[in-house]
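Incomplete set of chains, arranged as in the complex.
Naming follows writing order (A, B and C), and every chain is counted from residue 1.
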Amino acid sequence: MGKKKLWGGRFSNTPSKVAEEIATSLHYDMRLYKHDIRGSLAHAKMLCKQKIISQKDLDDIQKGLAIIEQEIENGTFPFNEAFEDIHMNIEARLTELIGDAGKRLHTARSRNDQVITDVRLYLKDEMHEIKKLLIQLIVTIVQKAEETKYVVMPGYTHLQIAQPVRMAHHLLAYAWAMLRDVQRLDFAYGQTDELPLGSGALAGVNYTTDRQFLADELHCGAIAHNSMDAVSNRDFIADFLYFSSIMGMHCSRLAEDIILWSTAEFNFITLSDSVTTGSSIMPQKRNPDVAELVRGKTGRLYGNLLTLLTLLKGLPMTYNRDLQEDKEPLFDAIDTVKLIISGMNEVIATMHVNEEVTRKAIYKNFSTATDIADYLVMKGTPFRQAHEIVGSMVKYCEHHNEDFFTLPLEALKKFSEQFDNDIYDYINPEKSTERKQSYGSTSLKSVEHQIMVIREKLHEYGC
Amino acid sequence: MGKKKLWGGRFSNTPSKVAEEIATSLHYDMRLYKHDIRGSLAHAKMLCKQKIISQKDLDDIQKGLAIIEQEIENGTFPFNEAFEDIHMNIEARLTELIGDAGKRLHTARSRNDQVITDVRLYLKDEMHEIKKLLIQLIVTIVQKAEETKYVVMPGYTHLQIAQPVRMAHHLLAYAWAMLRDVQRLDFAYGQTDELPLGSGALAGVNYTTDRQFLADELHCGAIAHNSMDAVSNRDFIADFLYFSSIMGMHCSRLAEDIILWSTAEFNFITLSDSVTTGSSIMPQKRNPDVAELVRGKTGRLYGNLLTLLTLLKGLPMTYNRDLQEDKEPLFDAIDTVKLIISGMNEVIATMHVNEEVTRKAIYKNFSTATDIADYLVMKGTPFRQAHEIVGSMVKYCEHHNEDFFTLPLEALKKFSEQFDNDIYDYINPEKSTERKQSYGSTSLKSVEHQIMVIREKLHEYGC
Amino acid sequence: MGKKKLWGGRFSNTPSKVAEEIATSLHYDMRLYKHDIRGSLAHAKMLCKQKIISQKDLDDIQKGLAIIEQEIENGTFPFNEAFEDIHMNIEARLTELIGDAGKRLHTARSRNDQVITDVRLYLKDEMHEIKKLLIQLIVTIVQKAEETKYVVMPGYTHLQIAQPVRMAHHLLAYAWAMLRDVQRLDFAYGQTDELPLGSGALAGVNYTTDRQFLADELHCGAIAHNSMDAVSNRDFIADFLYFSSIMGMHCSRLAEDIILWSTAEFNFITLSDSVTTGSSIMPQKRNPDVAELVRGKTGRLYGNLLTLLTLLKGLPMTYNRDLQEDKEPLFDAIDTVKLIISGMNEVIATMHVNEEVTRKAIYKNFSTATDIADYLVMKGTPFRQAHEIVGSMVKYCEHHNEDFFTLPLEALKKFSEQFDNDIYDYINPEKSTERKQSYGSTSLKSVEHQIMVIREKLHEYGC
């Protein structure tokens, strides 16, 4: 500490210890080093091309930055907390290594445009990675759907048995949700893929720069059109944090289903040892920890989004130091999203379905009551009246400890004259899914169609 | 209360008073009536086309729903809290009016797919409205930018005077941010424009329906592919609430600037009487209430987003009654977004700029210090060294109560031999904006280019 | 609209329509009318006592306010949106009714201290009500615990069957949590019970007032010591919103348990018709709607807290119009908290426990595995080793489709020589709860002790 700052010309004293502590970001922005170097290389090339620095300067800068990158990766880089962040550390080291050329690198650039450029470049790389993982998760779900397309199980509303469905149909509901998350990620990517570099501190710079050259060098699809907006805009981070929140929410719902299914009471699936852990005290326990942690981690994803939204609220233009606090929630969200997707993927890929249990379960709770109402509609009863009739039948069965299956035709006829022998086919829960003829239903045909459509979409994403 | 429910066949008792109170949604979902009727009309037409109901039934339903729509708009509709929501109120009234045909309307439909269809149709209409208002706000900002393109003022970072900028440039930063918000709104619209109707309760329906016909009737761009996802998916509401949060955040920042600018201390603008109010006790006060309320309302926009995210977290498939709580935050966000956009529009459109004050202000705080550093760079000093030199000059001026303008050349030369008479031109803050040559800078040329580009974009949106 | 404002002396124009719309609070602050009148009466009495207004003025004010209170309750009060809020409506009407005395009421008072006084008085009344409801809920839970103290059921960790517990013990866990919520409510009450009235706009007033007299009249336990803090402080609202969030979170967890227990799969309880509803399409459904809505409403309670926290973030001293946005989240939280407590109370009070089901369930998932480990410890095996041994037994049983109960002694002895005939007593899940000897355990003695201690606490609260 106490080192002279690179911006310290007009200051008589250095920051106090607590100011250093509160202001330093080196311990977390260190992970931007590669993208900071990449950004500086592009900047230096542009400065040289525009004759703002000499070819010799550029050569020196290139050499120096190559050494620095190696030093960091070797673990030999002399990090110095006094230089606050990774950017100043690299610049200071560069000047140490190559002299005056290092002092020229920051020409026509401010930390305001430099740092946010680094963040964008870094985030874009991470988004590519995350997209791959997310698509892999969808592939895994679809694969599991393929495997479970003949598995019938209760479908629930209000967590009460509602109607029989195919497990594949239930799982595919999440595949569709996650395909929407891919769209959210793509949107966030589009927002991230814009170059702020060249905006200077806030007003632009006093040099004839070539920002298109920079954008090309750094593979950015667009250039920020307004320098004040450029250094102040953190929307793209919010877009990513929002994607991660919705994505996390979807995973929390899938995790909830998995946790329920793996209880002794539901017992629809058995989780693999690879995603469960035991208890320090209860020797029999096999806990669905990975699913629980996925569900719990939703909290921090929401928390990260809120952290950013709160700090942005009511900030005046343009750059305010508050904005430094954008990085930790972003980095945490990136790490968390990768973990929960991978964790969920492992859970789904390795789960064993207890098909005989799910098949037995559809015989509970009058799961075909709606079918019977539709049977009566077919015979001419208005639906609302048919619903009322079947409701009375359910009440009767419960009071007499019966089920639809056990009622003889004469008993049925007391509820409606329209019942006939063909009703017993309607009562059978195993045939219920195939009576669903509407587009998007749980019938085998529909499930197979969904799998085909999703696979086509995945194909477009290169899978 | 205590009325027999439409779903009450199997129940021995009606819900208790507190259950009715907690479950009823009529007081807020009433605003969906038009879209509920629109949805029912399409559904009935489809049922008739598919021969599930007769032409006579359809005629009756159409007549009945027309009467109901009129009754609601006349204020003569007999609302009944016992029927919980607007949907059941309309269905019950329909049966009252037209008999059995009314009881057939709900064939091949569940409240699960019906309600969320209504919400989507309603939201799409509101989004059109909001988009118009938002684009109007951008038009107003651009118009104000056009008016202020010759107004120079201090640009700030850390709320400290940084470099001179054009007020137009500062205002345009918000126009760019809001153009991104239009993209967020468009994204949310795309997510909303999908038809769940026909998914039934969760599994699809036992009828040969034609969902493409429904989509065409209701002008929906897509059909939900999975019935379980369809009744459970609230992502599109989250997408809208997220849009409204980011949009609100942008407005809160613009509001903050406006509030600052209209203080006695900044005094850059004078707000119109039409957007200020007085004090009940202090007769002199003219308070920027509209801007403050815009800033404050960001809170409820964030709150609405969080409300939805919280309730979705960890919910099992498919429909759970928790989801009923999606509507109030959505409706509040719609109303709030419309208010803050309109409020902000009025504030900007009517504000008076105190040009002489802003021009004087750029002479403060050594606003051209960076220009001087760049002057030295031009003369050959490496930037980091030039920065250090100018830093010392600032320190010297402060200690001696001088400004750059008042230092004679010999005094300047003590800092660097490279200073020459041409430095006085560099010192002049009024010329600083025009030295900014980079793309996206605050120069007049750049500001005019931005206005042109934005106007082209607005043109694409039909403005 | 367009009416001259009471603060309008220095204005040339009235607010625009959108400004009126965004600024008006009458539609929600109307509910403060009683407390506004109560505050004004106290203020007028104090002004008279301090000779700031005459006895005649006081008489007129008292008469006028009595009329107004009656008008509001009769529905004959001429509300006028142009007067923005309930406070200005009452003052304007008062002057209409009694002339000059009405114009004197606002002497030595500002809306800044008036409004927040009203909110505090109102909230204190509501807190009394909420405390009563909350204590009633605890009473109901304890009563249900009394009824279920002999009901054994599986205790869960990770939603996996862990060890047998008494249902009473499980329910009492929530009673303890809610007793803590009473403490949170009491804390919030203490923060609310402070009088801001007399602080003026921000600096105090130019009159020799008697704030202790006001505090006594309005039954406030303390007086705000700093006038700037007094008009700016919204902490007490946050304290209440935080209480409501934690309270809501507890209810969401209890609701989750209730929802799980009432599934066909767990089937531990049957909910009353009075707290369940049916489906519009599926005639058999009995959905736990009240519990689901309680769980879902947690979202809005969190949302309300965040709304307030967001709007307060970064606000400069003292009153800013943003603060007007404090009321809607507060009012919504009050209404919601009352609903969820009452709803939960009804659910618990009317639920039927399926004792034979819970008793059978404890035989699943080796629920006494820990007991067996402790058996081995008792015989001298170190705990960690005993845990390992029982773990192997569980694995063996699963592979051979056995249970502890079915293994003969010789099979047990293969795992440890220490097993003897007394092990069969340890294996019995019905005896497990009584082996728990530690304070706070699930043994009958401990459960009865808990009930006694809680009843003593409730007794202190006057129950």
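As a working rule, contacts are C-beta pairs under 8 Å (C-beta built on N, C-alpha and C of every residue); 3 or more make two chains touch, one makes a residue touch a chain.
Note that the structure is predicted; figures quoted are calculated from it, not measured.
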item: Number of copies constituting the complete assembly, 3 shown; value: 4
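One rule holds in what follows: only the chains that are shown with their structure count from here on.
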item: Set of chains adjacent to subunit A and to subunit B; value: C
item: Whole-Å gap between the CA centroids of subunit A and subunit B; value: 23
item: Distance between chain centroids, defined by C-alpha means - subunit B, subunit C (Å); value: 32
item: Subunit C residues counted as touching two or more neighbouring chains; value: 278-289, 292, 306, 309-310
item: Of subunit B, residues touching subunit A in the complex; value: 6-12, 91, 95, 100-108, 112, 155-159, 162-165, 169-170, 172-174, 176-177, 180, 183-184, 187, 191, 198-209, 211-212, 223-233, 235, 238-239, 242, 245-246, 249, 252-253, 255-257, 260, 295, 298-299, 302, 306, 309-310, 312-321, 370-371, 374, 377, 382-385, 387-392, 394-395, 398, 432-433, 435-443, 446, 450, 453
item: Subunit B contact footprint on subunit C (complex, rising order); value: 5-16, 18-19, 21-23, 88, 106, 109-112, 114, 200-201, 272-290, 292-300, 302-311, 320-325, 328-329, 339-340, 342-343, 345-346, 350
item: Parts of subunit C lying in touch with subunit A, wherever the complex brings them together; value: 154, 157-163, 259-260, 262-266, 278-289, 292, 306, 309-310, 313-315, 361, 364-367, 369-370, 372-373, 387-391, 393-394
